[in-house]
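Here's the structure we're looking at; comments come further down.
All protein chains of the complex are present and in place, except for one that has been dropped.
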Amino acid sequence: MTEKLLEVKNLAVSFSAQGGEVQAVRGVSFHVSKGETIAVVGESGCGKSVTAQSIMRLIPEPPGKIKGGSIHFNGRDLAALSEKEMQKIRGKEIGMIFQDPMTSLNPTLTVGDQITEGLLTHQDISKADAEKEAVDLLRLVGFADPEARLKLYPHQFSGGMRQRIVIAMALVCKPSLIIADEPTTALDVTIQAQIMELFKEIQEKTGVAIILITHDLGVVAQAADRINVMYAGEIIESGTVKEIFYDTQHPYTQGLLASVPRLDGDRSKPLIPIYGSPPDLYSPPAGCAFAQRCEYAMEVCSKYAPPVTYLSGQHQTMCWLQDERAAGMRGPKVTIK
Amino acid sequence: MGIPTKQKTEHSSVPDDLFVPLNKDSAQLENIVRPSVGFWKDAWQRLLKNKLAVAGLITIIFLTIMAIVGPMLTPYSYSEQTLSNQNQPPSAEHWFGTDNLGRDMFTRTWYGARISLFIGLAAALIEFIIGVIYGGISGYKGGRTDNVMMRIVDILYGLPYLLVVILLMVVMGPGLFTIIIALTLTGWIGMARIVRGQVLQLKNNEYVLASKVLGANTSRIIRKHLLPNTMGPVIVSMTLTVPGAIFAEAFLSFLGLGVSAPVASWGSMANDALGVLNTGHWWRLFFPAFFISLTMLAFNVFGDGLRDALDPKLRR
Partner (left out) sequence: MLKYILKRFAWMILTIWVIITLTFFLMHSIPGDPLDVGDSGGSAAASENLRAYYNLDQPLPVQYFSYIKNIVTLDFGPSMTSRSSTVNDMISSGFPASLQLGIASLVFSVISGVALGVLAALRHNKMIDYITMIVAVIGISIPNFIQSMLFINYIGANFDFFPVARWGTWRHVILPALALSSGPMAIIARLTRSNMLEVLTQDYIRTAKAKGLSARKIVVKHALRNALLPVVTIMGALTASVLTGSFVIERIFAIPGIGQYFVNSISNRDYPMIMATTVIYSSILVFMMFLVDIIYGIIDPRIKLHTKED
């Protein structure tokens, strides 16, 4: 197994709000090896973005707070670093890409200014050299005439082009890890494919590791090496793409897969939605958070939190159905060929 | 370090008899956590939580009551001169003292409150009526009508407000009603712009289109969508017009263009006090200055609170 670049252990993040505390992330553990792409998948509000922002220590404090756990990156615990030390990691060793390219660029500064700014902050480099780097990067992300683009303002680009600029910005200091938080959600489907292709290309050229945060399993299938499925602030199943797609264990993951439209599948089969909504994280349920929506739910699920079951080297899940006493409780397994 | 809220369960400690299908309470599945609260009720509740705004509202109520009954609490009238009683400091007979003509300052102060509040409310009301009609027509008709109407507003908007008011006062002569006319002749522009902007924006908003598609008739759209969304900014603007008008009246009276001589207004009382600044007759300036500031403060604070309470984006 390759060297671990990032290892998150038992991360717990809460937001204080009127009348209590929202436990957005409740004990999440995963790791990223050098040069690989892992995906964190889940519906909105499951805590995936909070996890991503916690790694960068970007959650607003207050009201947010990292309540527990560790985030080891290149041997250092990011959760324990001071703001000053963290500034040296952000942008330099970990780059971040946000969801909406329309709003994540400053409208009053030129694109060149915004790309070079990271370099000028972290490296002892002249403005002219920084601009040269920016030109190279813009070419890498697919601009034909990068020199002319540097002088333009964000509003002069389309959404897809802006996302390329944001990617260039994240790459500027040659980080070893990029966190992409829903990088394609705000884009047209055709552009989405182009951007995902670009990620692959960049990874081949630079060897950067990527954490891909998304709610879209379709995006993940081609891009990621491993998948973590999050629900209500916990990772409920994780494994390689193959394991998640072809040997699905957790009913929630099954539900997710069943609700993804497919072009190559059996079209006479209807898409199956997951009924209900996630629990209120003000007061998380004592048992499994998915129990109320789960079609295989047992009495035990509502009373006791399910333990982690290790199925193979990579594959693990948190579900009572894995207990031998639950044999026969599961109906026909939903697998997609 | 463990997970703070729940313990990972050991398989063996869990009783076997729990491995049976869960009897789910299906009603719980789609429950909405928060009870739905109407817009106005919600806004009112949030306003009540804002202590400053509530203090402003209470002050406004107090000032209004005093404006009505204040002058009746003394045996003096606002214009009654007692030359033997010039410049008396506050005492049991004259609670706020007397001015250089021996007039009772308490009576004059609350009489001034009547003038100020009347001007403020009248200006706000007239501006509201003109602004809603003008802006509403402009926004609702759109196209050419809107274009012409807004060009006119643009030119008027470029004129310096107080200067125009001064000019009008010079032309029309001093007096309570000429002040109101002069103030509203230029003051409605801001309101018209707000209303037009709101109507224009809402007219094309997706939820209005959606309810049109769903077969809602015009009156329902106006009642359910346009009014609640337009009224917020309009009410806030009205609340903030009041201190502006009160200031303008005081300003004009201070320049000698306000209400005519024996009538008391806070601005003219402050103006009267200008000549006696160095004589130590502090009450001559203090009372009109204090109450004009208090009134404007109360309306400003209340208007701010109202703005926050009515902002749908701040709803939680």
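Read from first to last, the chains carry the letters A and B; within each, the first residue is number 1.
One rule holds for everything that comes next: contacts are C-beta pairs under 8 Å (C-beta built on N, C-alpha and C of every residue); 3 or more make two chains touch, one makes a residue touch a chain.
Because the structure is a prediction, the values reported are computed rather than measured.
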Hidden-chain contact residue, picked from the options A:Leu5, A:Met56, A:Ala168 or A:Ile244: A:Met56
Of B:Leu47, B:Ile137, B:Ile235 or B:Leu297, the one touching the omitted chain in the full complex: B:Leu297
Touch with the omitted chain, as defined above, among A:Asn10, A:Gln87 or A:Thr206: A:Gln87
Touch residues of chain A, complete complex, unshown partner: 56, 58, 83, 87-92, 95-96, 98, 100, 103-109, 117-118, 121-122, 153, 155-156, 166, 169-170
Residues in chain B touching the chain absent from view: 154-155, 158-163, 166-168, 170-171, 243, 247, 250-251, 254-257, 270, 273-274, 277-278, 282, 285, 289, 292-294, 296-297, 300-301, 304
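Everything that follows uses one rule, which is that only the chains that are shown with their structure count from here on.
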For chain A paired with chain B, centre-to-centre distance based on mean C-alpha positions, whole Å: 48
Interface residues, chain B side, partner chain A - complex: 1-11, 14-24, 28-30, 33, 316
Chain A residues within the chain B interface of the complex: 9-10, 12, 18, 23, 26-27, 67-70, 275-277, 280, 284, 286, 291-294, 296-308, 320, 323, 325-326, 329
